[in-house]
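Removed: one protein chain of the complex. Kept in place: all other protein chains.
Every chain is named by a letter (A, B and C) in the order it is written, and numbering of its residues begins at 1.
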Amino acid sequence: MSNWILTLSCTNRPGIVAAVTGRLAEAGGNITEAAQFDDPVTGSFFMRVAFALDGDIAVFRSAFEGLADEFGFEWTLNDAAQKRKVLLLVSKFDHCLGDLLYRMRLGELNMECVGVVSNHPSDVLNLTLHEGLPYYHFPITKDTKAQQEAQIKNVIEETGAELVVLARYMQILSDDFSAYLSGRCINIHHSFLPGFKGAKPYHQAFERGVKMIGATSHYVTGDLDEGPIIYQDVEQVSHADTPDDLVRKGRDIERRVLARAVRWHLEDRVLLNGSKTVVFSK
Amino acid sequence: MSNWILTLSCTNRPGIVAAVTGRLAEAGGNITEAAQFDDPVTGSFFMRVAFALDGDIAVFRSAFEGLADEFGFEWTLNDAAQKRKVLLLVSKFDHCLGDLLYRMRLGELNMECVGVVSNHPSDVLNLTLHEGLPYYHFPITKDTKAQQEAQIKNVIEETGAELVVLARYMQILSDDFSAYLSGRCINIHHSFLPGFKGAKPYHQAFERGVKMIGATSHYVTGDLDEGPIIYQDVEQVSHADTPDDLVRKGRDIERRVLARAVRWHLEDRVLLNGSKTVVFSK
Amino acid sequence: MSNWILTLSCTNRPGIVAAVTGRLAEAGGNITEAAQFDDPVTGSFFMRVAFALDGDIAVFRSAFEGLADEFGFEWTLNDAAQKRKVLLLVSKFDHCLGDLLYRMRLGELNMECVGVVSNHPSDVLNLTLHEGLPYYHFPITKDTKAQQEAQIKNVIEETGAELVVLARYMQILSDDFSAYLSGRCINIHHSFLPGFKGAKPYHQAFERGVKMIGATSHYVTGDLDEGPIIYQDVEQVSHADTPDDLVRKGRDIERRVLARAVRWHLEDRVLLNGSKTVVFSK
Partner (left out) sequence: MSNWILTLSCTNRPGIVAAVTGRLAEAGGNITEAAQFDDPVTGSFFMRVAFALDGDIAVFRSAFEGLADEFGFEWTLNDAAQKRKVLLLVSKFDHCLGDLLYRMRLGELNMECVGVVSNHPSDVLNLTLHEGLPYYHFPITKDTKAQQEAQIKNVIEETGAELVVLARYMQILSDDFSAYLSGRCINIHHSFLPGFKGAKPYHQAFERGVKMIGATSHYVTGDLDEGPIIYQDVEQVSHADTPDDLVRKGRDIERRVLARAVRWHLEDRVLLNGSKTVVFSK
């Protein structure tokens, strides 16, 4: 018995669910979790089906491909047991990195970390869980951005990383590199977007006197801070909180917001819908 | 074009979704929202499908009945536009009652209030939104509980109420009456069950020194405070909160917890699963 | 025995608390709640003291005035039992208005509503709790804004309203009127500021695909949507929520966010600190 996750999207029309689940039933699949969404604005349809299969996936895959052509699906079909290869990027703040590595070790995240890339040497880190993982120290200056990004690209291609996570990587990616990573790179932004875009959001929040701060995980696109949002969360703050307090409280929000987005991505729960996401969370 | 909500549950086996959605596609239905749950513990399967239909529902209903026999479905099929008849019970605290009536007036709740029953006269109430609704004042004493419950039962049957809501109705129902209402009566309990069962939960919470209080909406069963839970929520409290503060904060929690449970019930989003619920919330 | 609330702010220097509480002890006051805040950025000091007094407040007031001169306090001293006069402004959406009136009736809010002002006739309202209160219907057009605001100003002055609440009053106030109301007018903005300023914030939130929506209560100043924030709260939303769902969920957030800000203001818990607030919440 093997376990699979199918996702698909297409222009909506009657009969999609019946066709997909019919083909699945014929192939001997048993649905364990399913969710769908009909976007009334765009007329798009989105579906995720997790199923157990007592037989050869090739049989279903082949039958499904015909259907996909007929309906014009964009689709993925992944082995639920297959760990995804993930590359983690970090700068000096390592709370998100440490949190992801710890969750990976516990089996919370269905991933294999193929390496850590940083623009700083590993001795700036507070955590120790990265020991034993490949650590790529790629310094960067204004003048070497293109070369440094080429180095990262190289690591992605050599390791076969399917997902890149910007775990408080504090460099602004070039447009080219953003485009290259589009849809397979998750960033954590330390504000409740669209509030406080840009630099030092906690200091901006302090100046404005807001009573809540938050964090946002989103896919990277060419448009900085405008990528499709996956998850957000917040916490109450008060007049007595200094910028340092906001930074401290923010760390807790950031790590849980990023971890949740990464987990959902690794379980194929996040589908792109233009500049938004459809999240089939459990 | 009409809109329908189908719910079903049965013992799980492969092919259910394909069969149901296939029959629906043949009848010209277009799914607008669907959700399902396979309970790995009990082996039960639960499904809710909302669909738009350009045609006669009788055609689908007839086809579906065959399927229901084959798979052994427990099922409901309701016209989404049909307002459900609801009877509201209250004692002196009317914040939940007022909240439900206001939401009904705004169109948030797909219901028609067929009346308000209270063991107190209407002049104990603070709200005024009940004006124009039938108000049944049925006083109760230890000795008249059976007769009073018979009066309520009478109202339920004469009005055809499909749902009874205990909106802070402070009488303990008899076993017989609870059994009579089972599965079609929602209560709001003013604690975060299973903590603080029984009387005066906010005072119990104060005594214990908890740092959060909550409320629980659940279906009424014969076993007081043990009915299937639909929704719960909480709020932070502090050492400085008096029992009166807890009661005040609790009112806000109670009304939102009850309103959400009632809305979900009215949209056929809550299915019973033994002593638990499956909630297909949107 | 009477109960009083003292608030003060000044440039920080050692000995303020000792001087104030010393004077209070001499006058026979017993502190029941106290809070203070030293702003490390501006060097300002803020204090709120609630106390019970067995004696004549005039004795303390007189002693305190000397201190106030010496330290340069901005201060207020209010009888805790004295209900504050409040004028409520509303347009068509009346959920915040109804919520405030209901809480007032229950005694949650230490206020007397001196009237309701609207640019619409009262028959657009869903609630009924305003019955019995003066209702001022002041229609407004582009050309009559100045006159209409003069009408409202007139009501404020004739009723002696100490606080004006914009309970989803959907008109943009003129600069002059904003300045006139500065520090004594609370608005509810239906977004999590500083995100989604301006018109139709829920529709903006829907377009952006955020995963949380919120509301913000703030004092009115000349700078629209930039007034000192008193309280904010949020709720999770999902890809399946339509703009109408956001509006519905938003109503719940708005009414609790506004009610809390109004309650805190009425209990002298909110002190202005430049463009921010100090909130001594209990």
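As a convention for this text, contacts are C-beta pairs under 8 Å (C-beta built on N, C-alpha and C of every residue); 3 or more make two chains touch, one makes a residue touch a chain.
Everything quoted here is computed from the prediction, not taken from an experiment.
J.: May I ask you to name the displayed chains that the omitted chain touches in the full complex?
T.: A, B, C
J.: Touching the absent chain in the whole complex: find that residue among C:E33, C:E162 or C:D245.
T.: Within the whole complex, the residue contacting the unshown chain is C:E33.
J.: I'm checking contacts with the chain that's been left out. Which of A:V124, A:L224, A:A240 or A:L272 qualifies?
T.: Of these options, the touching residue for the absent chain is A:A240.
J.: Could you tell which one of B:L6, B:V116, B:V262 or B:V278 touches the chain left off the display?
T.: B:V278
J.: List every residue of chain A that touches the chain not included in the displayed model.
T.: Contact residues on chain A toward the absent chain are 33, 95, 98, 102, 105-106, 108, 126-129, 131, 238, 240-241, 245, 248, 251-252, 256, 282.
J.: If the hidden chain were put back, which residues of chain B would touch it?
T.: 37, 39-40, 192-196, 208-212, 214, 228-234, 238-240, 242, 273, 275-279
J.: Can you list, in ascending order, the chain C residues touching the missing chain?
T.: Against the left-out chain, chain C lists 14-15, 17-19, 21-22, 24-25, 28-36, 38.
Note that in this section only the chains that are shown with their structure count from here on.
J.: Please tell me the distance, in whole Å, between the geometric centres of chain B and chain C computed from their C-alpha atoms.
T.: Inter-chain centre distance comes to 36 Å.
J.: Residue numbers in chain A touching 2 or more other chains?
T.: none
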